[in-house]
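One protein chain omitted, others in place.
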Amino acid sequence: MSGAGRETAWETVIGLEIHAQLATQSKIFSGSATTYGAAPNAQANLVDLGYPGVLPVLNAAAVRMAVKLGLALDAKIAARSVFARKNYFYPDLPKGYQISQYELPIVAQGQLTIVLEDGTYKRIGVTRAHLEEDAGKSLHEGLPGVTGIDLNRAGTPLVEIVSEPEMRSAREAVAYMKKMHTLVRYLEICDGNMQEGSFRCDANVSVRRVGETKFGTRAEIKNLNSFRFVERAINYEVQRQIELLESGGKVVQETRLYDPDKGETRSMRSKEEANDYRYFPDPDLLPVELDTAFIESVRAELPELPDARSARLAGQYGLSAYDAGVLTASRELADYYEETVRLAPQDPKLAANWVMGELSAALNRDNLAVDSGRLPAARLAGLLTRITDQTISGKIAKEVFEAMWADGASADEIISARGLKQITDTSAIERVIDEVMAKSPAQLADYRAGKDKLFGFFVGQVMKATGGKANPAQLNELLRRKLGGG
Amino acid sequence: MALTREQIAGIAYLARLDLTPGEAPVYQESLSRILDFVGQLARVDTASVAPMAHPLAGLAQRLRADQVTETDHHEQYQANAPTVAAGLYLVPKVIE
Partner (left out) sequence: MSELHGMGLVELAAGLKARRFSSVEVTEAHLARIERAQGELNAFISVTREQALAQARAADAALAAGRGGALAGIPIAHKDIFCTQGVRTTCGSRMLENFVSPYDATVVQKLQAAGAVMVGKTNMDEFAMGSSNETSYYGPVRNPWDPKLVPGGSSGGSAAAVAARLVPGATATDTGGSIRQPAALCGITGLKPTYGRVSRYGMVAFASSLDQGGVLTVSAADAALMLGEMAGFDPRDSTSVDTPVPDYQAQLRQPLTGLKVGLLKEFFDKGLDADNEQRVRDALRVYEGLGAKLTEVSLPNLPLSVPVYYVVAPAECSSNLARFDGVRFGHRCDKPRDLMDLYCRSRGEGFGAEVKRRIMTGTYVLSAGYYDAYYLKAQRVRALINADFVRAFQQVDVLIGPTTPTPAFALGAKTADPITMYLNDIYTIGANLAGLPAISVPCGLVRGLPVGLQIVGPHFAEARVLSVAHALQQVTDWHRRVPEGWA
């Protein structure tokens, strides 16, 4: 964003349409598998291919998952929802229509709370969430002059979550999308894999003069599949619209595509021509009717949701709201943390620092998930126990952690194999201090003449001589006394 | 309800139907007459009537258990396809 003046003159308005692929075994209207990465068209059956005469039958798990999401968003679950056909021609859309929900979606009027950068909360309205089928994929690379169509993805269940236009910056949009990402994974209704397209969004972006009550003309940026792209695409688009409007131009309502290589959005006029989707109720499917008993049975399956868990963690373990938020950003991370604390209950804050610090850094570095099994919570708990019982210092613990990470051994095995056990024997530490003082008469004289800073020099020398194993607190106390001539 | 030639072209485009120069005026005439004919519905008072999308009112959608029941038959299914390569259906290059 350039120009502070501009930011005060213009207000950004963003609404997101998030597409989350539901984690069902089979497709929404057929018994084909939904596994990612199969050979082309190996998972497209007659229904997915739109063969003449075939008919759709709705997957119960997809309905359950949509209801789960609705309950977690504190939304209204429709007692009666209706599938409609969205008609348009495209090679990856086998039937010439997409089965979706239009006038009567399964979920309506929900909300999601996000935390802003200043720590305040903001509630974003969720207009609706509806069930629909995904389209297939068009492949262009390596096929001269032609496009190849793979319909494995066709018919994969999606829930499209439409927000109110209530976000006012790219950061807010990202916070909302991240929060929704956390939620669908807590609910285990979506694997959240953005690279594979399981979680993606379209952003509706417009700007208006501050104080204006009417919305500006919006552009829809299609198919954003990373948080970073969402932020960059929106920022680019906001800037583009402001520049356009300030130079006397007009924003055109259109679909745009974000080009991550160039960092810009561009018009997709090819898809725009005279779209008229001719929605009408799908006569092959009947209204979906859900009674209270069904909805309550789904509610009973709901896990502890991120906001509730975050609040509980903060209270139960004395963590800051920020730390609790980080730890509950994924269900797996929170599970890991709580398992660690269960096994090493002495210092939950210490555990939080290690999980958010060393552990997260190592996972990131090696591109591993927290539940990858690389370092089970019991192992980390073993290490934390040795810190709190003073067997090792925090500094040595980092070395032990790296060794645990590298070879999978337990903290105790590494401590004993490497002789890292902390020296807590006063006379042993005193002996080393005496040796160091004897070897450094000049520094000793300077220190005693008032050069306090040299205290650190002596700490370093003792640590060096003990291989870092001297108990730091004891060392400090003994050194201060001896250097002072005591 | 007389449709214009442009409207016929627009409908044919939406429906992805190539009309020959001879066909266009025929459809212009017959569609206009069909719309006139069905236009008599406008005179019916339906103010308090809910639309009926389905002949068996009161039936609800049945749900299927989430089970994979299908295996790979893409070669058999593609026997009807005009052009395929490496398991893909081929169409003229689509420019995004």
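The chains carry the letters A and B, assigned in the order they are written, with residues numbered from 1 in each.
Here, contacts are C-beta pairs under 8 Å (C-beta built on N, C-alpha and C of every residue); 3 or more make two chains touch, one makes a residue touch a chain.
None of the values given here were measured: they were computed from a predicted structure.
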Hidden-chain contact residue, picked from the options A:20, A:135, A:149 or A:370
A:149
Footprint of the hidden chain on chain B, which residues?
3, 7-8, 11-20, 23, 26-27, 30-31, 33-35, 37-42, 44, 46, 49-57, 59, 61-62, 64, 73, 76-83, 89, 91-94
Contacts from chain A to the absent chain lie at residues 46, 49-58, 85, 87, 89, 91, 94-97, 147, 149, 276, 278-280, 283-286
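Keep this in mind: only the chains that are shown with their structure count from here on.
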Averaged over CA atoms, how far is the centre of chain A from the centre of chain B? Could you give it in whole Å?
40
Which residues of chain A touch chain B in the complex?
24-26, 30-33, 38-46, 49, 51, 57-63, 82-83, 89, 91, 138-140, 143, 145-151, 257, 268, 270, 274, 276, 278, 281, 283, 285-289
Could you pull out which chain B residues touch chain A in their complex?
10, 13-14, 16, 53-54, 59-70, 72-74, 77-78, 83, 85-96
